[in-house]
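For this view, one protein chain was removed and the others were kept in their places.
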Amino acid sequence: MKKTIHPPELDPSEVPRNALDRCIYKLGNLLSLLFIFTVAISFYEVVMRYVFDAPTIWVHETASFLGGCLFIYGGIYALATNKHVRVVLIYDVVSDRTKRWLNVFHHIMGLCFTGMLSWAAYQMTKDAWLSPLGEVHLETSGSAWNPAFPALVKAMILLTIGVMFIQFLLHLIQELNGLRKRDHV
Amino acid sequence: DYKFKFQSSDPVGDKNFQIQKEWTKRVETMTNGRIKIDLLPVGSVFKHTETLDGIKMGILDGEITAVSYFSGKDPAFGLIGNTVGAWSDTSQLLQYINYGGGYQLMNELYKPYGVKFIGGSTTGVESLVSKVPLDGVDDLKGLKIRAPEGLVQQVFAAAGAAPVNIPGSEVFTGLSKGVIDAADYTVFSTNQKAGMNDIAPNPVYPGFHSLPLIDISMSLKKWNKLPPDLQEILTVSVRDFAQDITTQLAIADRKAVAEAKANPKITIHNWSPEERKKFREIARTQWAKYAKQSPNAQKVYDSITQYLKENDLL
Partner (left out) sequence: MFDLSSLGIGYGSLLMLMSMIVLLLTGMQLAFVTCLVALVFAVGWFGVAALPLIASRLYSFVGGYVFLAVPMFVLMAALLDRSGIARDLFDAMKVFGRKLRGGVAVQTLLVAIVLASMSGVIGGETVLLGILALPQMLRLGYNRKLAIGTTCAGGALGTMLPPSIVLIIYGLTASVSIGDLFKASFVPALLLAASYIVYVLVISCLHPEYAPLPTEEELAADADVNYFKALLFPLLTVITVLGSIYTGIASVTESSALGVVGIMISAAIRGELNFSMLKDSAKATMSTCGMIIWIGIGATALVGVYNLMGGIDFVESTILALSGGSVMGTVLIMMLILLVLGMFLDWVGVALLTMPIFVPIISGLGLDPIWFGVVFCLNMQVSFLSPPFGPAAFYLKSVAPKDISLGEIFSSLLPFIALQVLVLASVIFFPQLALWWK
């Protein structure tokens, strides 16, 4: 009786385009369950605090940490499934060929930005993992619980931006191949 | 000649920010325009916990911030940044910083980050916002209290309270609805202005719990390039800034206290010296624990306890 309003299939433009994108998509589907875990621990915190008068010291920071990592991952997930918003007023009306060249341009710009950002993230992560004297010391949150989440989130940023760089590179190669094949037909 | 960008840990609307801005103007006048400091509000370039990195990278030239924000980099900053229970009033803290070894210690701690500690200050003894009457350490048992990260939280936990970690922005709603019973927020005048004392009408003033160390610091490299006269002007101006901000806030506090006293719904609680002493003793046990977290934290512990002992403040 109930209609399925969400078709299980993805829109053709949103299908992951290569092996890397497929991996990101699959892993992302798995990781997305952590959102529900975050809900669960937040609920636990409310119950502990309100019913048992015993607030935890770890929920707030763990939830923020998981959220932060998932938000970052969401960037490559949305890139793999082409979900990032664009202004399509012009993009949608140009010819297929022009659109492909626009895509090439976007991928090159993407490479520029992830290239620069990877270096920036590397600098930041280095500072969070090494003390100014060069010993390994993970930056912590400074709270009473004091987990090393800041250092971990920063490393996650570096990793994700690096993956994003490769994503753009593969997309660029695929787009150029597509253009070449079309020209030779 | 020198144009610097400093970032504050206060938002623009705050009285603290206005006082800090006045300091930058004074520096400009005193140096006859040779130093111009552009003061940016909290978060405008870096998050408040990241300004030390910002100076290290050479993006920011300086900061006006609470030292305890850097606890995650080294627990030493947490201990010196808010040595809960060590100082009864602002002058005791300023004496330790200016004449008791604090200045040298802070410069030693900041040096690896390429940062020069120009001078220290504080806001004032913070008042404790509370819904329920608190007249002594025993009343803290089971109290749901919002406290910032670090030593403060640990001390409250040791005193039997249940510290809750909610962001500053949710303190107001949290209090008005009873998520928390009390909050370590800020100085009395600001609390009063924000309406905290109307929803939580049992403030403890003067507070017994928190006296943050505020520092004005800048890039060590850029400091070393300054001629000695400008270095001296900066140092002296920061020493005056400490007087200025603590005095202005104290005056504002007194006004706000008078206003609160006139309001029959608000009862100000002032702890007796015995209760304050009890709390301080609990706090001290936590310093020792905290000090074990890093060699620098131990250094801070030794320096402060030695100073307190020599000056008969223990």
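Should a chain be cited, it is by its letter among A and B, assigned in written order, with residues numbered from 1 in that chain.
Following the convention adopted for this analysis, contacts are C-beta pairs under 8 Å (C-beta built on N, C-alpha and C of every residue); 3 or more make two chains touch, one makes a residue touch a chain.
What you are looking at is a predicted structure, and each value in this text was computed from that prediction instead of being measured.
Within the full complex, the chain left out of the display contacts the shown chains A, B. Contact with the omitted chain, checked across B:D1, B:D38, B:E232 or B:E310, is made by B:D38. When the missing chain is restored to the complex, the residue among B:V179, B:V204 or B:L234 that touches it is B:V179. Among A:R17, A:H106 or A:H137, the one in contact with the hidden chain is A:H106. Residue B:G54 is the one among B:G54, B:G81 or B:P212 that touches the chain missing from this view. Residues of subunit A in contact with the chain left out of this view: 2, 5-6, 28-29, 31-33, 35-36, 38-39, 42-43, 45-46, 50, 60, 63-65, 67-68, 70-78, 81, 83-92, 99, 102, 105-106, 109-110, 112-113, 116-117, 119-121, 123-124, 150, 153-154, 157. In the full complex, the hidden chain is touched by subunit B at residues 5, 11-14, 38, 40-41, 43-47, 50, 53-54, 57-59, 166-167, 169-170, 172-174, 176-179, 194-195.
Keep this in mind: only the chains that are shown with their structure count from here on.
Distance from the subunit A centre to the subunit B centre is 37 Å, each centre being the mean of its Cα atoms. Considering their complex, residues 49, 53, 56-57, 68-75, 78, 112-114, 142, 144, 149-150, 153-154, 157, 162-166, 179 of subunit B touch subunit A. By the touch criterion given at the top, residues 49, 53-55, 57, 60-61, 123-124, 127, 131-133, 139-144, 146, 150 of subunit A touch subunit B in their complex.
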